[in-house]
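Of the protein chains in this complex, all but one are displayed in their positions.
A and B label the chains in the order they appear, each numbered from 1.
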Amino acid sequence: MTATPESVVHPSSDAEVAEIMIDASREGVGIFPLSSGHRAHPVRGERPYLELSTTRLDGIVEYEPADLTLTARAGTSLATIDEALRAHGQWAPFDPPNVGERSIGGLAAVGDSGPLWMGYGELRNHVLGMTVVTGDGRMLSLGGRVVKNVAGYDLLKPMVGSRGSLAVVTSVCLRVYPEPSVDRVLLLRRDRLSDLVAAAHSVGTAPVMPVSSVLVDRTGVNESPALVIRLHGVEETVGADQASLEGHLGIVFEQAPSATALCTAVRDRGATSNVVLVASALPSALSEVIRALERLEPETIVADTYAARFRVGLSQADPEAVGNARASIERLGGTLRVARFPADGAEVGPTSEPSPAEKDLIIGIEKTFDPMGVLWPARSRR
Amino acid sequence: MTRPLAPDVVRGLTEIVGAANVITDPDRLLVYESDGLSAYRVSPRAVVLPGTSDEVAAVVTLLHLEGIEIVPRGAGTGLSGGALPTPDGVVVGTARMNRIIEIDPENRLARVQPGVINARLTEATQPYGLFYAPDPSSQSTCTLGGNVAENSGGPHCLKYGVTSRYVTGLTVVLAGGRIVKLGGAGRDSAGGLDLVGLFVGSEGCFGIATEIEVRLLPIAEGVRTLLGIFETMEAAGHAVTEIMGSGLLPAAVEIIDRATIEAVEASIFAAGYPTDAGAALVVEFDGTEAGLDLGADRAEKCCFEAGAREVRRATSEAERAALWKGRKKAFGAMGRIAPDLLVQDATVPRTKLPEVLARIAEIGERYDLKIANVFHAGDGNLHPNILFDRKNAEELDRVERASTEIMHLCVDAGGTITGEHGVGIDKRGYMSLVHNETELEMLRSVRAVFDPDRLFNRGKVLPDPLAET
Partner (left out) sequence: MSTTTGSGSLASALEAQRERLLPCVHCGFCLPACPTYNRLGDEADSPRGRLHLMQAVVDGRLDAGSDAFHTHIDRCLGCRACEPVCPSGVEYGTLLELARETATRARPQGKLTRALLAVMGSPALRAVFFLGGRTLRSLGVARLAVRLIPAGARLGGIRLAFAMLASSSPPGRRLQKAPVNAVPSRAIGAVAVADDDSVGPVPRGSRGRVAYLEGCVQRGLFERINQATVRTLEANGYEVVPVAHQGCCGALHAHGGDLRNARRLAGANILVFEGVEIDYVAVNAAGCGAAMKDYGTLFESNQEMSTRAEAFAAKVRDVTELLSQAGPRRGAPVSCSVAYDHPCHLLHAQGVAQEPLDVLRAVPGIDVRLIDRADECCGGAGIYGITHPELGGRIGRDKVAAILREEADHACTPNPGCMMQIGAGLLLEGSSDVAVHPIELLDESYRRAGYYSATGDSQ
């Protein structure tokens, strides 16, 4: 059912990427862009395809600390970028799973910003510019390297999160931030995840906004479920914010002893399970979504409570159960999708789709960028 | 001369929205011949003012069948001519669709009709301790539908980001009158493409948003505002670099230059800025009360280290308003001292600001024009204002040439031709400075996905009228 690639190509320049795309269009070969060597999508279909790796499109192109912008080629790892930024007291406030190992191009293509979006905005708001090569080999420069950078329609927005369905990303310009002087991590533990929902709600309506608020079923071996809150700022504001939150919630938080280790554990939890589902809903539906997801008997549940976005790790998926969970979540106005398919190519079950009208527009845009249907994930949708 | 609509089209429109909301008298249409950019004037064939999504859809259907161009219009405050009528077009205004449909404090969301005024939304959400963050200078009058079309910014978007960060869902009427729901706060766009993000900022060329879902934020506990007075623009620019580089995250950083200070102080809006100062810098912090003085102290230190002559600090709302007055009244004041005013808009990397400003001054001298600068220094968004008199044709020509040079200058410095006013009709000719033909063609094709017959706002944003016919 799933096909295997003919080979992996490693272009080292935009022009080479374009050449590959043009050749592929002519030969009727499919292209599957790989950013950091990982892919979560099964490839289904008869036609031969190549994997295109961006690992050789590597390196920071431009970094002007005073402008708070950094441009890097697509294959540059976030760890490399982070190192460069930290040297100037700056950072990129994204915390999707295993962020350090990921490449900036892949991250932008997936569009996953992690729970820190609550305090800093989503990744799509931080991508100031991109260079891409479309399915038919056209090289485009989108956006720029200034904070307000859109002259014309904002093609960056659909590009971020398009997962390779429109073009191969070859470089990304990011808006970066000064590092906070204090990063305080607060914990609230309860025996059951559902016992933390009320507290999570209160955080979502508190006059003080933490930079992230995450519910996690377990923070380590033998640990109980927790609500993990992060506050950024200077000592005075973090202290005041904590007091204000505690006052609003009527509880006292535990301060995490090793904040970094805990945040990393929460951030990566369950991201490499055999099957990973992502559920979204409105925060008011947190409890119902948890109930629907618990019926899948997941290995892990992590929820960004401000977005009401859940990441659920499963050892294996029962398509019927996944279908039921999807139906319940869609009834709540939310969505359920697969973020990682099982390695064995087994069926996961029906997940949420854009509406037919949205789908029409999406297909139209895909055809605009990739008229020959070279880019694999796009083709599978048509 | 505009062609009147055929009687049966007028009848059709009247049946949809009622006679009072279809305007066809050429005299009455005069008031629609410009938006906030009054340098351009085109009378539309008619103006239709629908009251509901369904009415918009019916109007669009009818006009589409007749092949008549549609020009969407909000409050008509845009500064790039985005709502300028086309001679063959009908203006569809959203002024009557001004209802806040729902405020949902639990999820920090609001759903509004497109004609709701930006500031009214914040007024309405205040009782819940919430506000709507994007604050364009025209927020007391501009509408959310217009903000969506232009992806509006404002002084405080330095910290909070522009409109697209806050729009979570849209109901739009597309070509042919299709009503389509895009996104939604509970729905994960990663399952498809970010169509909401693409629609925001499409300048009325994709369709008309008839319902808008936006995210709200909790109102900051406190605010501190500083006004720094500097001898030279360089010193003020230096202070900005220091502040931004020191790890502080101000909510707004605004500069007005000497020419603007002079204009303000000479007007009925005198704000008490010293007229011999080279620049005035407004820095604002908001957030947790406990940290505000700390931030303000550090910013004040940055100002003095950069050579500030004086730093004033506001601790009450009245004092805050007084410090902002010179900045906020700048455009009005300039309107008093010159018959015409061209408000330019461009962005450059912040570090290039001093260099670019010096070059703009040089351009002003060379063309013998008064150019006064007001800008969002924190994100490098410049608003050079050229003062002139339209009736002087020779001067008008110099204004145009100077304007073009400024655009080239900003693009060469690594910036772009618009920060927040949009391309509209005014910047259309500069699009080729920032996009090659391949990119322009891509923009045209994406627009065609939404509006294959190019009836919405034809002739806006994209250059080369050939492609539009």
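What we mean here is this: a residue touches a chain if its C-beta (ideal position, glycine included) is under 8 Å from a C-beta of that chain, and two chains touch if they have at least 3 such contacts.
These figures come from a predicted structure and were not determined experimentally.
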- Neighbours of the unshown chain, displayed set only, are B
- Task: Return the single residue from B:V9, B:A57 or B:A95 that touches the missing chain.
- Result: B:A95
- Among B:R215, B:R336 or B:H408, which residue is in touch with the absent chain? B:R336
- Query: Residues on chain B that touch the omitted chain in the whole complex?
  - Reply: 1, 20-21, 23, 25-28, 30-38, 47, 49, 75-77, 93, 95-96, 98, 115, 117, 120, 138, 140-142, 267-269, 328-329, 331-333, 335-336, 339, 341
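What we mean here is this: only the chains that are shown with their structure count from here on.
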- Where chain A and chain B are represented by their mean Cα positions, the distance between them in whole Å: 30
- Task: Show which residues of chain A lie in contact with chain B when the two form their complex.
- Result: 64-69, 89, 110-112, 121-122, 124-125, 134, 138-142, 144-158, 160-163, 165-166, 177-179, 181, 201, 204-209, 233-234, 236-237, 239-241, 244, 278, 280-285, 308-309, 332-335, 337, 351-355, 357-359, 361-362, 364-365, 368-369
- Note on the structure: Listed in rising order, chain B residues that touch chain A in their complex are 104-109, 129, 151, 153, 157-158, 161-162, 164-165, 178, 180-182, 184-198, 200-203, 205-206, 217-219, 221, 241, 244-249, 287-291, 294, 347-351, 379-381, 414-420, 423, 427, 430-431, 434-436, 438-440, 442-443, 445-450, 461-462
